[in-house]
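Note that this complex is displayed minus one protein chain, with the remaining chains in position.
By written order: A and B. Residues from 1 in each chain.
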Amino acid sequence: MAAQEALLRVEGLSVRLPSGADRALAVEEVSFELRRGEILCIVGESGSGKSITANTIMGLLPRPYVEPVAGRILFEGRDLLREPEPALRALRGSRIGMIFQEPMTALNPVLRIGEQIAEVFDAHGRLSKKGRRERVRDLLASVGLPDPDNLGDSYPFRLSGGQRQRVMIAMALALEPAILIADEPTTALDVTTQAQILDLIKHLQRERDMGVMFITHDFGVVAEIADRVAVMQFGKIVETGTARQVLNDPQHDYTRRLVGSVPAFEPPPERPRVEGEPILKVEGLQKTYITARGLFTKGRRVSAARDVSFEIRRGETLGLVGESGSGKSTVGRCIVRLLDADGGAIRFREEVDLNSLSGRKLAPYRRHVQMVFQDPYASLNPRRKVGRIIAEGPMAHGASWKEAMARARELLALVRLDPSAAERYPHEFSGGQRQRIGIARALALDPELLVADEPVSALDVSVQAQVLDLLEEIKQRLKLAMLFITHDLRVAAQICDRVAVMQQGQIVEYGDTRRVFAEPQHAYTRSLLAAVPGKEWKIPEVARQAAQKQKESIA
Amino acid sequence: MGRLSYIGRRLIKGLFVLLAIVVLNFFLIRAAPGDPAQVMAGEAGAADEMFIEQLRERFGLDRPLHEQLFIYVKGIVTLDLGWSYRQNQSVASLIWQRLPATLLLTGTAFCIALLCGILMGALAAARVGKWTDTLITALALVFYATPLFWIALMAILLFSVYLGWLPGFGMVTVGAGHSGLAYIGDIAAHLVLPAVTLGLFYMAVYARMTRASMLEVMEMDYVKTAKAKGVAPGRITRRHVLRNALLPVITLAGIQAGQMIGGAVLTETVFAWPGIGRLMFDALLQRDYNLLLGIFFVSSAMVVLFNLITDLVYTFVDPRIEVA
Partner (left out) sequence: MRDFWKRFSRNKGAVIGLVILFAVIAVALAAPFLYPDSPWRMVQRPFLAPMTVEGFWFGTDTLGRDIGAGLAHGARVSLLVGIVSTAVALLVGVTLGALAGYYGGLLDDALMRFTEFFQTIPNFALAIVLVAIFQPSLTSIVLAIAIVSWPPVARLVRGEFLSLRSREFVQASVVIGQSNLRIILTQILPNAMSSVIVMASLMVATAILLESSLSFLGLGDPNQMSWGYMIGAARTVLRQAWWMSFFPGVAILLTVLALNLVGEGLNDALNPRLARKGR
């Protein structure tokens, strides 16, 4: 295939951060090119500098705090770093389009959608008013939005996240730019919506022969759409190449470790069957929310969980899988009794129905069912020392300060942190370390069932792997039962023995992980599995080994 | 139809509040030290035995408490707020006479405060960190900290006494006998000092609020989107930033508008402006509690009304409010 012309060429770009940041340069000596008719994926973990690179190209940096200090960005014969602002403004939206990560906040809430799209034409002085109206209609149709004739008169709050992202794409492509920069546009979307948007971008890119610079942290997405890949770490590009090269034969050690940490889509073949009586049996769980209730208004009923039933044994991990709004978090919260289920039973060890207990009667049973939370930055009290945070559980159940603190130190060692961490504050730790502290806290009461609510969703992929390994090891050692709530099917494939798929509050499929993945029965499960990006891609062995070596070095 | 029922619901809530205030008034009279009849008669009327008897009759002060409450509420509903012995007029008619002057004063002060405040706040936010911003922020801080009655006095001293530019007393020039346009001009001249001094405090409040709100909105994602579309900065500020930043300011302004009546008491006292604020001061001097509570009730009613208007305005401005 003949090399296509380069639309955009970045040469030796360096961008500095304000003093006090964790490194001097956000982006260091970065060089790459974006060619016509290709999708270039820039991959990296958080803090790798990929977003700042994108923002620099568009000239959207918060100057003077973050400033480019070296390099050139060549586009259509000009160096974007040396062009005056009015010239850059003429390029934005007309020659280079950009879409962002958070569709829910990316549109002005008080302006109609049609007005916001028409604004692109207005800003560049194109078309008459009538012409704009027609073009808006066409654009809305071209991104697959329903009712394009009238949608332009709606306000953003009427649209879902996926729909808003389509509007963003319409706005970015309205003037047929040569380049589209997409900064993590699907990260905040559900897996099925993500698949649709990725398809849309691929389709539009091919149709218009554009160059697309797609920023992501998800290698599955890379496998799905990338033609070429550039991997960033700590502000530098460590590897570039075609997608085939980087995904199947990564050269750089960091790339290998990163790729190796991605959970495979195929569930492992050998999973020993877990025997024994179920320790938790959920029967017909119901939970309904009534929103926006006032003195005179009735409010809307939302059924978060309907007739949910499953069981878990000690030593086994049951995955509760679904998209946002599926009710999986609600079920998790009902089980740890953060919420009161409206109906159904939560039978613990055949002895008692947890749902029927509350207050004082519930207190002694709390210790048996504990939870690990999703957000490592919000799940620890910022004003408490770590040791105290872990010790609070045992103390609430009668342990003395000394006993509880000793246990806290024990647990810190168990989760592979130094026991001296007990004297420090949460903000001194990284996201992965905070999650370990959260796990230690959950284990402090010697629970028999651990509910993990998206425990790794907020972590970078390399850290994810470590925390998942830790959870697996602890589960084996302590013979815990684990309810693992996640939206990430790859993670579910790797660590769940059995899996329950939820859709709109109901369990639509329930069974052995391997069987569900190989032979999904329900239509929703099939569409969910089909939507996982890069599912055909097999993670290369050399990457697996590199990741394994890193995990062992930390242990 | 949705909007109408929304306002209807708000109105009913407002009426409940008014009812609660009436009950509050009722109990306040009885909580005052001394015989309720004497309290209601005020300092002047307490000396008149016959008047006190009339009061006992009228308000049924010998009857059980719940009957008294009923009579009182019935009175309020029929706009009977009592009688002022000293002024020899019904409280309702007194208030009715003086209300327009206060509305003129607070209305003007509100407009000045809102317009100037928003302008200053927007300017400060647009030039954040530069000396314009520092100056405006400092001025706002000082106006916010200045006692209203004192700055009124100082304004009189400066502009009326030393410079002689503006009158500092009353609403019209006594004995001048103006009519038509000259009359309006005369009132306008008298209005300047009181309206500006009353507005200064709130101007500071609105300026700070606008500035903070704009700074917050400027960090929003949709502003970034607008920049990525190549929209010019001025347009971004007007169309995207201001329209969203002003929403909380409008809400605040509406609530404050009612509170301004409190400030009017001080301003009208200092400037001898013939409004209900001044009337309240007179009532205090004369220990005329009936009049005092009557004015209190009316000002609360005004606040309820302003809140209602604010709610209504807000439904037009923010499309997210579900009025259906």
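Observations on the model:
Quick note on the criterion: a residue touches a chain if its C-beta (ideal position, glycine included) is under 8 Å from a C-beta of that chain, and two chains touch if they have at least 3 such contacts.
The model shown is predicted, which means the values in this text are computed figures rather than measured ones.
Of the candidate positions A:S14, A:N355 or A:Q370, contact with the hidden chain is made by A:Q370.
Across the entire complex, the residue among B:L55, B:I118 or B:V265 in touch with the chain not shown is B:V265. Within the set B:L11, B:L28, B:I187 or B:A232, the residue that contacts the chain not displayed is B:L28.
Listed here are the chain B residues that touch the chain not shown: 17, 20-21, 28-29, 31-33, 39, 128-129, 133, 138, 141-142, 144-151, 153-154, 156-157, 161, 215, 219, 255, 258-259, 261-263, 265-266, 269-270, 280-281, 284-285, 287, 289, 292-293, 295-296, 299-300, 303-304, 307. Within chain A, the residues in touch with the undisplayed chain are 65, 295, 336-338, 363, 366-367, 370-371, 373-375, 378-383, 389, 392-393, 396-397, 438, 441, 444-445.
Definition applied: only the chains that are shown with their structure count from here on.
The geometric centre of chain A is 51 Å away from that of chain B, both derived from CA atoms.
Interface of chain B with chain A (complex): residues 9, 12-13, 220-222, 224-232, 235, 239-240, 243-244, 247, 317-320.
Put simply, chain A touches chain B in their complex at residues 58, 60, 89-94, 97-98, 100, 102, 105-111, 119-120, 123-124, 155, 157, 168, 171-172, 295-296.
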